[in-house]
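All protein chains of the complex are present and in place, except for one that has been dropped.
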């Protein structure tokens, strides 16, 4: 389950040491961690990472299989997490130490910046291959963060990007050796921690207003 | 006139061996070819190319000169072709073996990917020089597929991009020697043919919803 640690001004959220899929309990735990970060005073920043082979594999398809009647409600809560991270009034960096797939990849895009392991692990939107189209809100999130060329390839082919490929495509900002992923992310976050505050929150809210409106609209999350 | 061929899972649409301008009869023939592609079952993909010096030079200005009263209806039918290709529920690749100008260039942008001949031929939006502004729908199509920097240069200067220039600007995805243009496009299409289906169609329809709405709205095609 997710855990929260603090290194001076930088909160480090570890999403877990499994596939870190978005089980409802996991979503609640991540939300509680973000509550704690938001409550803190003064300079602060967030680094989100995980332990082991996976950053996150996204939606909890096993739980969904057993709770198909709750798909709309579940999609709304996943959208709400994306919106919350996208608009956080503090600097945010995702340290992608392992596989970052599907909704896990979208969660990474909701952060200000991404550092990805260079030699192993993939960033991938496999939706086209598993017959789960992006919701309109997910599409808006992804397209608001990538160039048209990168968004089109990632969303329509399910290409698996290694770290250097992801950096070249502008999907991540830095590719780093395994042991430098987290330190690089923490360093970027620490440098920017002084920007935390309402101005940053307003800047992000205005930049991503169209995506945030869709992500926060629970009336028809599946499109 | 356009002809349709099939190589295993890949349909190859040849736009013709002239300037391949969008005469009303040519539009009907292209539409019939797309009907045949859409009707096919199983894995499939489309490669669009042409024969000779031109991929396509775009609108049939000669026909338009003799039929000026039909410009709105004609623009609506050209927009409809762009919308259809942009939203096709199968992978699409344009193999640009020759000059790709104006509406011909826009048609290339409606495909998922573009492979362009490296050593000869230009990709160009000459509208600013010939006093035909892009319709709002055309503008939306072009801007939905290019970075702001590339769209601005291409649309406001009429720059003629060679293959390598077009690849650097992100207008095309690959530049290739003359005899590799079509094989490269067919190989990409064949690799992706398994993605054909409703999920891909939904993904594209949601990604390009704003451009598709304008392209499909026949009430005021000229803006």
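Chains here go by letter, A and B, matching the order in which they are written, and residues are numbered from 1 within each.
What we mean here is this: contacts are C-beta pairs under 8 Å (C-beta built on N, C-alpha and C of every residue); 3 or more make two chains touch, one makes a residue touch a chain.
None of the values given here were measured: they were computed from a predicted structure.
Asker: Out of B:76, B:97, B:143 or B:184, which touches the unshown chain?
Answerer: B:143
Asker: Among A:21, A:44, A:117 or A:204, which residue is in contact with the omitted chain in the full complex?
Answerer: In the full complex, the listed residue that touches the missing chain is A:204.
Asker: From the list A:91, A:136 or A:163, which touches the chain that is not on show?
Answerer: Answer from the full complex: A:91 touches the omitted chain.
Asker: For review purposes, identify every residue of subunit A that touches the missing chain, sorted by number.
Answerer: 91, 112-113, 144-147, 170, 173, 192, 194-195, 197, 199-200, 202-204, 206-207, 209
Asker: Going by the touch rule given at the top, which residues of subunit B touch the chain that is not shown?
Answerer: 127-129, 131-136, 139, 143, 147-149, 151-153, 155-158, 223
Assume only the chains that are shown with their structure count from here on.
Asker: Using mean CA coordinates as chain centres, what's the gap between subunit A and subunit B in Å?
Answerer: So the centroids are 34 Å from each other.
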